[in-house]
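Heads up, one of the protein chains got dropped from this complex, but the rest are sitting where they should.
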Amino acid sequence: MPTKTASKRSSGTKQSAQRRVTEVVAPENERPMRKTIDLGDIEDLQILNEEGEVDEALDPNLSEDELKKIHRAMVMTRKFDIRMLAMQRQGEMGTFAPGLGQEATQIGQVYPLNAKDWFSPSYRSFGAQLWRGWTLDGLMLLWAGYYEGFEIPEGINDTPFSIVIGSHVLPATGLGMAAKIRGDKSVVVTNFGDGASSQGAVAEAFNFASVYKAPVIFVLENNGWAISIPAEKQAAVREFARRGAGFGIPSIRVDGNDILGMIVASQQAADHGRAGKGPYLVEAVTYRMSVHTTADDPKVYRKEDEVKAWEAKCPIRRFEIYLRNKGILDDADFERIGKECEAEILEAREKFRARAKAKPREVFDYLYTEMPPELKEQQEEYFRKLDRKGVE
Amino acid sequence: MPTKTASKRSSGTKQSAQRRVTEVVAPENERPMRKTIDLGDIEDLQILNEEGEVDEALDPNLSEDELKKIHRAMVMTRKFDIRMLAMQRQGEMGTFAPGLGQEATQIGQVYPLNAKDWFSPSYRSFGAQLWRGWTLDGLMLLWAGYYEGFEIPEGINDTPFSIVIGSHVLPATGLGMAAKIRGDKSVVVTNFGDGASSQGAVAEAFNFASVYKAPVIFVLENNGWAISIPAEKQAAVREFARRGAGFGIPSIRVDGNDILGMIVASQQAADHGRAGKGPYLVEAVTYRMSVHTTADDPKVYRKEDEVKAWEAKCPIRRFEIYLRNKGILDDADFERIGKECEAEILEAREKFRARAKAKPREVFDYLYTEMPPELKEQQEEYFRKLDRKGVE
Amino acid sequence: MPQMTMVQALNLALDQSMESDDRVCLMGEDIGVNGGVFRVTQNLLKKYGENRVMDTPLAECSIIGTAVGMAMYGLKPVPEIQFSGFTMQAFDQIEQNMARMRNRSRGRYPISMVMRAPYGGGIRAVEHHSESREAYWAHTPGLKCVIPSGPRNARALLKAAIDDPDPVVFYEPKAVYRAFKEDVPDEPESMEIGKAKVAREGNDLTMIAWGAMMRPAAEAADDLADLHGIDVELIDLLSIKPMDTETIVNSVSKTGRCLIVQEAPQTCSVASEIIARLNEKAFEYLIAPIKRVSGYDIIFPYYQTEQHYLPDPDTVIEAAKDVMAWE
Partner (left out) sequence: MPQMTMVQALNLALDQSMESDDRVCLMGEDIGVNGGVFRVTQNLLKKYGENRVMDTPLAECSIIGTAVGMAMYGLKPVPEIQFSGFTMQAFDQIEQNMARMRNRSRGRYPISMVMRAPYGGGIRAVEHHSESREAYWAHTPGLKCVIPSGPRNARALLKAAIDDPDPVVFYEPKAVYRAFKEDVPDEPESMEIGKAKVAREGNDLTMIAWGAMMRPAAEAADDLADLHGIDVELIDLLSIKPMDTETIVNSVSKTGRCLIVQEAPQTCSVASEIIARLNEKAFEYLIAPIKRVSGYDIIFPYYQTEQHYLPDPDTVIEAAKDVMAWE
């Protein structure tokens, strides 16, 4: 109903009204004021800026140990990424999706989780998976096409990552619903990309999580690109966090290259969930510095300039300035840590090489709890084929 | 990034920071102010209120002829609905979905359309379909299970209505994209319910329409219920129009029982589309006065009180007050019009009865442009079966 | 033993499973306050509360997708899809997560869930309300699919499906929902998934049907015996995937002739698969080509013509005579 100040009600007007409707409706800007519904706002957060300056009032003031642990994890993630690429180029690794430049987004989102919480990632999640306890050699196995790599480390509630864009977000929501139903305090973090935001299943998940007040933290990793499609073509809104509002989900847009911002936002989201208040949407604004996957050639569709500009926003560099200024770590430490990570990764590569044995006789396993007879028959036929070929 | 007034940047802070992150993140309300992103607002429109009072400043001042035409259409819709229910109860009609009480929403949304525009409705759309030129007897045939009822009247660009909730909204968006591609000025109106708003396909349609600036008017008929699920359980937001904002679509929430409001909102949306500005979302707030379908018993899940309260908001009653006050029609006219509509409907029923002949030999038709041989074979078998049974 | 319709029997199975295992929970559109549009879940909300009987928003993809998550958490969700036609909305979640999560997680997350959906024609419904697409599920690795034909086996099969550690599509022949009553014992009763039942023994011709088609098939079988001297062995398939190949092969090895009755479209259907298996395993016993009395490869017709589309006893009898006539 329009506000009374703007227009006057009457019981019947007597003016002659011969004009056609298409004419009488005045252009939007000439309209009298009408009543409107305020949509509110979303938070926009940065704590550690591109220059490594910190917003003191917002600094979570983590302990030295924590800060060191986080730093090491970011470095490890990057080194792992680089090593994987080298292995891929040398033919020892399958197609994989590098997370270069997204280390802060990755680690920040899982930082507030404990082992009993759930983490349901997309495929570009090395940093978060390593933080959660996935092994370096396990991830290598997985991307090298060995099924064993999908074995979930004992003791943590993680799901296999999802290859089908957005398809894991509804199951993740179901995990949150189940936690709520059982009265557990666990929360669920699930991540997905700007591209994934176009999937209907993701919008549906927003709605279910919101209706059931499920403790789900939706981390929308806006890294600017979905393969060759820039975020500007993916949606008509610049801030993907706006989506949450339409479903009644508190939403925040964070500088995803700011590890402190990511931690604070994720913590806030986790607290919200644990308090029984339902889901939270965290849009992490970051950038895919590398190829989409090793099968992709970004030169075809994006300018080097754009990538250059983002180099200045590197999440590790700015965090190192912060650590250096705080007197926690110095350049020598950074070099040492880099080397230690490298060494660990090379060690893992040896383990991977030792484990990298295809097990073709396993392909029928793990499908059903008990193999039905008709499948056993197919398996026997398949084994006969392997026998014939002399395959173990 | 937080506002400068609220917090101070420094290059490194020296305070000891031993607290765990879970402690340092202060509860939301104690946080310093942060920068926020304003989500704007949505328009909330009513022109003709429950008492039949008009907001003069917003009255579209339609011509007498137009007003009469609209009134008659609303009456016809209601009478048709009532007659269909009677026919159903007498065993002459199949399960159908009454639109009782939603006459203003129905007719308002298609009012600005011309024949070349597209209309892609959901199943609860008698009013709009009749306005567009669908025949009374055709609609009867359709709901009585005769396939011929789906024949689209010549000269208008309407699609068959959709039975699968929300499934027509993407094709409707494709129609808009095509119009845009071809440089045509046509717009598309597509309607769907509060329940349908939960379908991922509908969210996807919002995004596609917005990205391609397709001239699609999404009419979300919020009639309070999706069978037994009240709108409050369907979503965690009260105003479904909020959804549009997350996709960058201008959105409006209209009193759907206010025919003038519906016309103005729809016209505004159509103008927007014709001007090449893209989609529009119109949430029409109305109420399903009757059963969901004739197979449904609302007594199981909703209180009579709620229905009673909505009786006072009847779209026809308030429009009649307006017309009476304007001196356009009087009570005698209303009675006459009611009778004329009744007579027309009974005439249509005769036509329907004459046409209501099952054509079992048609069921293979219209599937492919040319019937493939394997299907022809199945058809021959089927015909032999009909022959055997002595069915024409 | 009380006499029950299939609807009542299904309700009983759900009730008893929920009673004995608090991980079992239901979800779906209109299943709570309204008790389900077919009343299969009637009274269960009142008895078990909102946490275990969830009226959901209108989104099938969400219903199945979140149910998968709930199963990963350790619950045993039994989502209902209001009509099987709307399983299409959830196809991605069914194929990508419900069917695969156990495998993808190397057994860490077994998906013990049952997707219930009324299917099939014969109730004078509008478009999309009469489909039979069990072949989709049979073709999808990782699923099981069962279809009861009467109240008693409906109750037992549903219990078996809920107890099963793996994901089961439970197709309910809605034409049978209230068509007849059967004795259904009070105490919980189960049956093995993957086993067909010889509903009628015979020596001349094997007839295979499932779900709602069991009724015209059984009627035809009786008539064939009484009026045409053809002794039919009638098999109620019950489990579509896995399929009880052994029972089928044994029967056809005895009779040498086979007729399959289904309402689904013909191409790449369950009937096709049965023929393929008999060809492989009973070839030397086959006296005549196996015949399909089937739905056609067209869209299920509007309801004024559905009775002609659906296989009926007469058509089955004619087809059986054809099979018998082959030498």
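Order of writing sets the chain letters: A, B and C. Residues in each chain are counted from 1.
Following the convention adopted for this analysis, contacts are C-beta pairs under 8 Å (C-beta built on N, C-alpha and C of every residue); 3 or more make two chains touch, one makes a residue touch a chain.
Only a predicted model underlies this, so the values are computations on that prediction, with no experimental measurement involved.
Of the chains displayed, those contacted by the omitted chain across the entire assembly are A, B, C. Summary of contacts with the chain left out: across B:40, B:160 or B:230, the touching residue is B:160. Touch with the chain omitted from the figure is made, among B:60, B:94, B:108 or B:174, by B:174. Among C:16, C:42 or C:103, only C:103 touches the chain that is left out of the view. Within the complete assembly, C:127 is the residue of C:127, C:172, C:189 or C:263 that touches the hidden chain. In the full complex, subunit C touches the hidden chain at residues 88-89, 91-92, 95-96, 99-100, 103-104, 127-128, 133, 135-136, 138-142, 241, 243, 264-265, 267-273, 275-276, 279-280, 283, 286, 288-292, 296-299. Subunit A meets the missing chain through residues 94-95, 123, 144-147, 163-167, 195-196, 198-201, 226-229, 233-235, 295-296, 300-301, 358-360, 362-364, 367, 374-375, 378-379, 382, 385-386, 388-389, 391. Taking the complete complex into account, residues 147-148, 150-152, 159-160, 164, 167-179, 181-182, 200-201, 204-205, 207-208, 211-212, 365-370, 372-375 of subunit B touch the chain not shown.
The rule is simple: only the chains that are shown with their structure count from here on.
Ranked by C-beta contact pairs, the top pair of chains is A-B.
A straight line joining the Cα centres of subunit B and subunit C is 35 Å long.
Of all residues in subunit B, those touching 2 or more other chains are 198-201, 233-235, listed in ascending order.
Each of the following residues of subunit C touches two or more other chains: 56-57, 59, 61-62.
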